[in-house]
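The block underneath contains the structure these notes are about, expressed in structure tokens.
Here the complex is missing one protein chain, while the rest keep their positions.
Chain lettering (A and B) follows the sequence in which the chains are written, and residue indices restart at 1 in each chain.
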Amino acid sequence: MKLRKIKNSEYVIYIAFALLISFLTYIYVFSEMKNYYTDYSAHSRAYLSLFFSRDTLAEGFMAVPYCLWHLIALFMYKVIGAPIEASAAYSAIFFTLLSYLIILFILNRVSENSDVSSSSDVFSALKNAFISAGLCIAQPLYFYWIGSGDRYSGVFSPNPLHNPTNMCVRPFSILAFCLICDIWGAQENSSYKGVFFKVENGLKRYYVLLSVTLFISTLAKPTFDEVFIPAVGIVMLVKLIARLVKKSDDRKEYAKNFLYTFLCAVPSLVFIAVMFFVYYTLDGNYYDTGSSVVITQLGEVWSLYSDNIALSVFLGMAFPLYMLLIDTRYFIKNDFGRLALITYVIGFAEAMLIGETGRKMMDADYIWPMMSGMLLMYLASLTRLVHLEKKIGENRKLQIAVIIGWILFLAHVFCGILFLKAKIGMWG
Amino acid sequence: MKKIIPYIVLAVVMLGILLFPVKTAAEYVRIEFPGNENGILKGETCSLYYATAAPDAFNNDQRVDCKVDNDRKYIEFKLDGELNNNIKGLRLDFPGEEQVFAIAGINVKSAGFVKKRFNPCSFFEDKYILKTNDIPETTSLRDGDIVFISTEGEDPYIVFTDEAVAKLTKSFDHFIFTKLVICAFIAGCFFSYVKDPFKLRNMKQGEEE
Partner (left out) sequence: MKKRSAYFVYIVFGFLLAFLTYYYVLGELRNGYSDYGGHAYIYLPQFFSAETFMSGLKAVPYCMWHLIALFLYKVAMVPLDPACAYTSCIFALFSYFVVIFILDKVSERAGRKLSGFENAFLSVSFCIIQPMYFYWIGRGERYLGVYSPNPLHNPTLMCARGFSLLAFCLVYDIWGAQENPEYKGLFFKTENGLKKYYISLAVVLFFSTMAKPTFSECFIPAVGLIMLIRLIRKLAGKGADGKLYLKHFLFTFLCAVPSLLYIAIQFSMYFIFGGSYGADESSLIVTKFGEVWAMYSDNIGLSVLIGMAFAFCMVLVDTRFFIMNDFGKLALVVYVTGFFEAMLLGESGGKLPHADFLWPMMSGMLLMYIASLSRLVYLGIHDKENRKLKTALFIAWFIFAAQVLSGIVFIFQEAL
């Protein structure tokens, strides 16, 4: 893997877009903080305040054991001395920018790998920056007279911007996704050259990096790991079984790789176990003690917010579903597409079948993992679209298929802008 | 034979989806008010009574309430899917206030889609109204497709005729269209996989053809 040198003009564009999404995030968080019943208000005013003194620190940790966002905000509040609203906003900006930069990195890598003659012109930089910023704010398609009539509830989103912890996990989930894809590539083929990382130089450091990334993502919010680890496990287990059945020469090698990859997940799994223990057994979740995880009827929780789950899925996933439709083989055969699809499917199954008892059922907390799956589907679809755009040649039908893909993606981005407009009330 | 198996599996999956038992979707009856001052409704709650035993057997157990929110410009009543084919009568109750307000539209929604729209002028014609109470007058303004309703006293309500009830309650969705779309999507994915329109099957992302 060779990294292209980025020109100064490209940096200017990247920074300009970074400033733009920082600005949007800042005013969005402030507008959310104005309303007492938002997630931002709850996390900042109810949970974060528990971290302020030593006496309540343990209580705070029990209430939100996934406390990465809170710790950064706490740092801003206690060390820098920023007011609570600004601390929340800066913390959110920090993670949004991290997501933006990681997506930018991915797109640049995919563009360069797809097109050897890839120009480093201003337009490419502009396009990639625009798409990265777009993916950071993309929202489901919204028509107020269709579905539940809500921009978020019922449809859900790859970018639930209103939830600080889910936005905090986003960069780490994307990073873990790319890491695992390159690690798989190197595990399967020793001459594989990494798309995102230099895995050709040895996997050890990337295993460590994966482990750390997964752990941080769990510290941010466990919902990503709740789908990602099972998805990775299932794919690798199937591959291992296939090798064992076929008695392939590399079955022992693959079993070793499987074990290494599993070890990367152990810190996160232990932390998740601690969190569940704190949350459900020690009743850290103080607003409805005594709740527990249950298997629900199919779609029972989701139906509380949507009259037609299939329609909600379509509105929330129009772009990835379209890409799945036109290029199914990619989502079945290619590691990147397959992992995204399986993560989404597992998340979907969790959303349809898992809930909490009591009053917390309404919180629909097991729909969060699916939203992480949605994000990966968006990312895989987007990178595929960028890749296909450069590869399809002059075939008119395929060109039209790609153009429709762009229209759908940009429609989601457009809905993201309208979402922000509606929430911020920026334009009256 | 080996080639036919995937098609058989596809057919079985599609059949399974089509035959998969799902509950009938709830139906929402929405009454819309105009955006001007005529659409402001005094009072707190409107109710829709539904009778399942006889057309005029209304009781408090069979009632859906909707809070009046003048910012929203509509009231909406949710009728559960189980009520499909069981509703024999409907009674629309307005707040017990002396007032005149306008209705600009009536629509029925189920499974996330608007199923029917009714012109309020047609809907509040005499032939669709069985009985009224504390409603001295309903006036249709044909030009603007708006109905003005004046209410007074404690208990203003309108009981609809069988015909109007049938109109309002025949739009419960059984998810047939949704199932067909899901089947079409799965079939589309299947054929996309078989045809491989991008002909890039051996190419991993990031590698050259």
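Note that a contact is a pair of C-beta atoms (placed from the backbone, for glycine too) under 8 Å apart; a residue touches a chain by one contact, two chains touch by 3 or more.
Computed from a prediction, not measured in an experiment: that's the story for all the values here.
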| query | Which is it among A:K127, A:R251 or A:K333 that touches the chain not included here? | reply | A:K127
| said: Using the touch definition from the top, which of B:F113, B:Y128, B:F175 or B:F198 touches the missing chain? | reply: B:F113
| field | Contact with the hidden chain (one of A:V235, A:L325 or A:A411) | value | A:A411
| request: Mind listing the chain B residues that contact the chain we can't see here? | output: 35, 113-115, 117, 119, 143-145
| task | Over the whole complex, note the residues of chain A touching the chain we left out. | result | 121, 123-124, 127, 130, 143-145, 389-390, 399, 402-403, 406-407, 410-411, 413-414, 417-418, 427-428
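The working rule: only the chains that are shown with their structure count from here on.
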| Could you state the distance in Å from the CA-based centre of chain A to that of chain B? | 35
| message | So in the complex, the part of chain A that touches chain B is made up of which residues? | response | 109-110, 113-114, 116, 145-148, 185, 195, 306-308, 310-312, 314, 321, 324-330, 332-336, 383-384, 387-388, 391-392, 397-398, 401
| Across the complex, what residues on chain B touch chain A? | 25-26, 109-114, 173, 175, 178, 181-182, 185, 188-190, 192-193, 196-198, 200-201, 203-209
